[in-house]
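Below you'll find the structure, written out as structure tokens, and then a few comments.
Here the complex is missing one protein chain, while the rest keep their positions.
Order of writing sets the chain letters: A and B. Residues in each chain are counted from 1.
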Amino acid sequence: MKRSKLLWGVLGGAAVVAAIGTLLVGGLSENVVYFLTPSELVARGTEAVDQPLRLGGQVKPGSVVWDAEELDLIFAVQDSVGEIGVRYTGAQPAMFREGIGVVIEGSMQGNGVFEATNLMVKHSNEYKAPHGDSIPGTMYESIIRPEVEE
Amino acid sequence: MRGRLRWMLPLAAVPFLGLLMFGLARNPDFFPTPLIGEPAPSWHLETLEGDSLSLAELRGKVVVLNFWASWCVPCRAEHGVLLETARTYPVDEVQVVGIVYDDSRRNAQRFLDQLGNTWLHVVDPGIRTAIDHGVHGVPETFFVDRGGAIGAKHIGPLTWDVVQANVDSLLASPPVTAPVP
Partner (left out) sequence: MNSLIGSAAVTAAWLGSGVLAVLGLVAGYRRSPELLRGAKYTATFVFAAMAVALATMEWALLTHDFSVEYVANVGSLETPPYYTAISLWSSLEGSILFWAFILAAYTALVVFVQRRSTSRLLPYALGVLGIVGLFFYGLVATVASPFGVVSPAPLNGPGPNPLLQNHPLMGLHPPLLYLGYVGMAVPFAFGIAALLSGKVDEEWIRTTRRWTVTPWAFLSLGIIAGAWWSYEVLGWGGYWAWDPVENASFLPWLTATAFLHSVMVQERRGMLKTWNLTLVIGTFLLTLFGTFLTRSGVLDSVHAFTEGFIGPLFLAFIAFVTLTSLTLIAWRADRLHSPGSLDGVISRESSFILNNLIFAAFTFTVLLGTTFPLVIEAINGDRVSVGPPYFNMVSIPLGLLLLFLMGVGPALPWRRTTGERLKRSFVRPVVVGLVVATASLALGVRSPYPIITFAFAGFVMTTIVDEFRKGISARRRISGVGFFRGFGQILTRNNRRYGGYTVHAGIVVIIVALAVSGTWRFEREATLRAGEHMVLGDYTVQFDSLWAFEEPHRVVVNSAFTASRAGRLLGTIEPRMNFYSQQPNEPIATPAVRSFIDADLYLTLMAFDQQNASHATVRVIVNPGVPWLWIGGMIIAIGAILSVAPQRHRTPAVSVFAGRATEVPKTDENSGVDAERDLEPAGATSS
């Protein structure tokens, strides 16, 4: 009697472990997102199409086309060797500019354009950034209202 | 659990600890500076003394371009290294230039009076030059070769080894880009 209960326990445990193992292996293999540079992505060719990816590189100077009405952003991201065209729909991150490092989440389309679902400006948080004579104040001078509101 | 095998139990943790060790050893920064090997952004700025200075004037020398501020504590730590740099290399070979990053002239001057100053410093209104260089914070240092191209970049306080390795290699090698007239 006791033995059979133990058996049940072991079987139950094994079933749980097996189920979880299956979930895990399936889950991990499907949901690993590779982090590539533009040249690595170019090297993968069509193999990379439709896979979720993170692409890291620099916004190519002169490549940015921005439609503020439609929130449509097209630019090229490059590293020292290759470049990839990127299309993103949504507001530009505030720090987005030509030449800056970006991390783009999305996937390569069959037409060779990287469709971005998320666009992040890469910033290092290693060292403290500056402080001083109100640079933001001068940046947005034209829309500052003098009265301080709460 | 009773046999000798139980003493093997702690070994189970070793692979995981090894993995963490590997994690520590890896370089967390995925991005090489896209600027490496490219011409350094040009600038023409006013020095703390009120003269004007531009990168173009320094063509032919290796330039150690150091972004710093008086409120930055690590900058104090690396100041001695910069003093050493300016003392070691002849000024017609290697020019150290400090770019004062988001700081008032008065505080910057006070910092230099206290800690010593044997090289050139320029002020960077609106940190435009820093933004051009992709500076995220201070201290950050760029090593510019004789042809005006960026040879290396260092984030965080300099050490003498870093300076020596980068400056010596730039002095030894020909300019990465041909000098532009």
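What we mean here is this: a residue touches a chain if its C-beta (ideal position, glycine included) is under 8 Å from a C-beta of that chain, and two chains touch if they have at least 3 such contacts.
None of the values given here were measured: they were computed from a predicted structure.
Trainee: Which one touches the absent chain: B:Thr88, B:Gln114 or B:Ser173?
Mentor: The one listed residue touching the chain not shown is B:Gln114.
Trainee: Can you tell me which of B:Ala40, B:Leu58 or B:Cys72 touches the chain that was removed from the display?
Mentor: Result: among the candidates, B:Cys72 touches the missing chain.
Trainee: What residue numbers in chain B mark contact with the hidden partner chain?
Mentor: Chain B touches the missing chain through residues 1-2, 6-7, 9-10, 12-13, 16-17, 19-24, 26, 28, 30, 70-73, 76, 102, 107, 110-111, 114, 127, 131.
Trainee: Just checking the interface: what residues of chain A touch the absent partner chain?
Mentor: 2, 5-6, 8-9, 12-13, 16-17, 20, 23-24, 27-28, 30-36, 52, 54, 68-69, 71, 90-92, 94-95, 121, 123, 125-126, 128-137, 139-140, 142-149
To be clear about the criterion, only the chains that are shown with their structure count from here on.
Trainee: From the mean C-alpha coordinate of chain A to that of chain B, what's the distance rounded to whole Å?
Mentor: For chain A versus chain B, the centre distance works out to 28 Å.
Trainee: Give the list of chain A residues in touch with chain B in this complex.
Mentor: Counting only chain A, the residues touching chain B are 35, 56-58, 78-80, 99-101, 122-124, 126-133, 135, 138.
Trainee: Which stretch or stretches of chain B touch chain A in the complex?
Mentor: Chain B residues touching chain A: 29-32, 34, 36-37, 69, 71-72, 74, 101-104, 126-127, 132, 134, 136-140, 155-156.
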